[in-house]
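Okay, here's the structure, questions in a sec.
As you look at this complex, bear in mind that one protein chain is not there, while each of the others sits in place.
By written order: A, B and C. Residues from 1 in each chain.
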Amino acid sequence: MTGQKQDQLHERMTIRGAVDSASFVPWIRRHAAKLGLRQEIRHAGPGRIELDVAGPVELIDMLEMGCSLGPIDVWVETITRTPAAGGTGG
Amino acid sequence: MKLYDYILSPSCYKVRLMAALAGVKLDIRPVDFHPGLEHRGPELMALNPAGSIPILEDGDLVLTESSAILVYLAAKAAPDWLGGDAAEEAARVQQWLSFSGRLTASLGGARLHEMLLRPGDIGALQAQGIAALRELEAGLFEQSLRGQRFLVADRPTVADIACFPYVALAPDGGVSLDPYPTIRRWSRALRALDAFIEMPGIHRLHELKPEPHIESGEA
Amino acid sequence: MTQDAMIDEWYPVGLVSRLDGNGRKTALMGEPIEVASDTDGSARVTSKGRVLPVRVRYGHVWASLGQPQKELFAIPEADQPGRRFVDVGVVRVRCSPLRAVENFLDIAHFPFVHTDILGSEPHTEVQNYKVEIREDADEVWATQVKFYQPQAARSASGGITTEYMYRVPAPTCSVLYKTCPPRPGEWDVITLFVQPLAEDLCDVWPWMALFDDESSMTDLIHFQQTIFLQDRSILENQIPRLLPLDPGMEIPTRADLTSVAYRRWLKRRGYTYGAQLVAQ
Partner (left out) sequence: MLSDPTGSWTPVVLSADLPPGTVVPARTPAGPIALWRSASGRPSASADRCPHRGMRLSHGFVRGETLSCIYHGWSYGQAGNCLRIPAHPGLAPPETIRVATHPVEEVGGVLWVGVGEPATQPPQLAGLVPLRSLQARAGVAAIEAAAGAKADADGLLETTQGSQKIHLLLACQERDETLIHVLLEGEGSVAERVAASRAVEALRRKAEALEMERDAP
């Protein structure tokens, strides 16, 4: 894992839980921006937020770490990640 | 030479540090100072009725004052560290060796109170500690005007080793070192010495070594 | 901060070996308490005249300000023959009790804070490991944690990859299982028991159950005190002093997975004494 090459992944991240919070989507955007990750929110509804994200795996991991805690009024039950087919315009 | 030692004691650390700098090998006898209070037990009280550590044993000689131990180690193995014979330099060494007792009483007392819950008037201890740090800062600054980086000369002596540990660990007792630029430079100069060793609470100066690189594939 | 679910938990309040009739004044979650031995030698903890529930276990006296719903967590290794039990003694730290536990769960700082003891550059990489909240036991577990240790034991001449398991059985306690060089197949047990004095002040009581027939008891105490005192200046200089449950002002990475799981668990259970709820 110490190589120089940083593979760019495209992933769909599905966040489930008590996430129907107006605070969470801006929070996710802010955190992704801090990580330099391009993201696109695909779905934001009661119980589920879906976003497409592109970047090196370590950075997507970092987004997942941050989101799994999230703001205090949100409870994230699970986060799943699946490969996405270059859906973020990258 | 046998040192009755406690790893968290700045006074014991003075001895370990001086020995490392002088190239003296010590036979370390760990003392359960905390939580065991072994220094107040019969075996150690028989050796040192004051009930304090460090204690240095060398044959028949038993020394219980850290400044005396520093002088002994330096005289035996590294006479340069004793300071010069000139009246002023010799007196400066004594001045700061005595002064180090005030650091122990003030900053050391604050540290024991804040860290190991020993009794004490914390406000008074911290105020006395700050007064001592200001005195040290002024003294080191005047030395720097004379072109000397250390307390007595432009080379370190036992006086520096006597003062350094309690100063470096002042934040353990809730006393900030932020306001003392000259102390900071002096502390750094000591920590950069070749044979310098740390104690818990004094971090490694990682910048003294270049950033190490790992070969790809090596775990 | 209103007192929360943490009120009903057990906390260490003193060493059993140091109990005496005079009583020791200390505090628990902002309340003054007194820890003493009763006339029959048993431990007695009182708060403003009220007698608190007490347990005596793992070298320490445990008490609770509330009504504990659960028994004090089990450490089966504490009953295992052949282990040596080490009372490391108390160290006070000006930080949130939760920060003290979080730091204990972290391996990535070893090369920089415990240099040449628990880690060293360039061996800084944190390999993936597993973390779960075990719902049955209601505990956080991190397993398969591996990290390069430059000197695994006093006798070891070179570095080895040491394996760790971390367990959080109570909001201010953690149990670490670590590769035990003299007894392959067994784990050394190193715990961090934290007494919350206030939201930003704690007394830390490390305790160990080790297989080690070589070292003196004092050597073992000094080793653990060394490690903890290297951490103390870190803990006293993290901003904010409380543990953030919202990482909006932080950047956790996969290496921080145990920390994130610990904070998730605190958040889920409403264990917020010593926590900062909104990032600022």
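The criterion applied here is as follows: a residue touches a chain if its C-beta (ideal position, glycine included) is under 8 Å from a C-beta of that chain, and two chains touch if they have at least 3 such contacts.
Keep in mind that what you see is a predicted model, and the values were worked out from it rather than measured.
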Displayed chains contacted by the hidden chain, counting the whole assembly: A, B, C
Among A:Val19, A:Leu35 or A:Ala54, residue touching the chain not depicted: A:Leu35
Residue of C:Ala74, C:Ala137 or C:Ile251 in touch with the missing chain, whole complex considered: C:Ile251
Where the missing chain touches subunit A, by residue: 1-4, 6, 33-37, 55-56, 58-59
Residues of subunit C (touch criterion as defined above) contacting the omitted chain: 108-109, 111-113, 121-122, 124-126, 233-234, 237-240, 244, 249-256, 259
Interface residues of subunit B (partner: the chain not displayed): 134, 137-138, 141-142, 145-146, 178-179, 181-182, 184-185, 188, 203, 205-207, 210-211, 214
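The rule we apply is simple: only the chains that are shown with their structure count from here on.
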Cα-centroid distance, subunit B relative to subunit C, in whole angstrom: 30
Junction residues of subunit B, two or more chains touched: 214
Subunit A: positions in contact with at least two other chains: 2
Subunit C residues touching subunit A - in the complex, by the definition given at the top: 125, 127, 245-248, 250-254, 256-257, 260, 263-264, 267-268, 277-279
Touching residues on subunit C, where the partner in the complex is subunit B: 15, 17-18, 87-92, 94, 112-113, 115-116, 121-123, 125, 148, 161, 203, 216-219, 221-222, 225-230, 232-233, 236
Interface residues, subunit B side, partner subunit C - complex: 6-8, 30-32, 34-36, 38, 114-117, 171-172, 174, 200-201, 203-204, 206, 211-214, 219
